[in-house]
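Here is the structure we will look at, set down as structure tokens.
Missing here is one protein chain; the remaining ones are kept as they sit in the complex.
Let's look at chain A:
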């Protein structure tokens, strides 16, 4: 290291900020939890948590709000990472959604509402968590750009964008009354490129689906999807979709019938980053959720308690 004062790089500053945020939550919340969706943002968030508390394991559990429709590779990485980090893994599936057989084909946006939005609220209530880390980024979507890092939720999990607590310097107000909670976004200020670069520099384990490989695919409503569980797919659709082997990868991971694949040959991280940078469609476009309710899709969802 040079003798003159070191100017931190943007990734070092972002990392340090996220660690600071996580430590504040642990110091001030009674019962924190980390929401873990197994995607690349969650992977970075988990890695940052391990850095923040090293040599202790992160002093909170991981919560996976499961829809039962995730990719098999995601379940595998989830279990591996929980074991490796020494953290407790809580998996929550909304029993009502399970009972009613809610699925992405028959129920459209109700699938997200029931499994994810309702599931999350139920899980937070069940365990009494008063602070939940989420991996949302401000560059993802217009209304996210205005959310605080410590985002206050009413006892009914509502978000009031007009009444957010001012956040000055790096002072976060974690005080709340009984029943109220906060969502905390430690990687708010990261962009998609920052996430990829960080994964690259720190060898953060991610789901192999982010890299191109020959995979069984089918087309549904004009988009390309991966047939991750063919018998189940056939049962729900009522017919066996035409399966084609293609070299594909995923820019974002969610439920396999809702996450569009892109044809690609990018097998290494630099290649994936290269493809991401040269691509001309934005990240969330592969997901259906933002386009609901006209221009204000995500904002409406968030007021209802979606992460």
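One rule holds in what follows: a contact is a pair of C-beta atoms (placed from the backbone, for glycine too) under 8 Å apart; a residue touches a chain by one contact, two chains touch by 3 or more; residues count from 1.
Please note the rule applied: contacts and distances are computed from a predicted model.
Peer 1: Leaving aside the chains on screen, match the unshown one to its UniProt name from "Multifunctional fusion protein", "ABC transporter ATP-binding protein", "Lipoprotein" or "Heme exporter protein C".
Peer 2: "Multifunctional fusion protein"
Peer 1: Identify the residue among A:53, A:92 or A:211 that touches the chain left out of the display.
Peer 2: A:53
Peer 1: From the list A:173, A:223 or A:252, pick the residue that touches the absent chain.
Peer 2: Looking across A:173, A:223 or A:252, the contact with the absent chain belongs to A:173.
Peer 1: Can you name the residues of chain A that touch the chain not displayed here?
Peer 2: Touch set of chain A with respect to the missing chain: 1, 5-17, 19-20, 23-24, 26-27, 50-57, 138-139, 142-146, 161-162, 164-171, 173, 175-177, 188-189, 191, 193-194, 197, 200-201, 270-271, 273-274, 277-282, 285, 295-296, 299-300.
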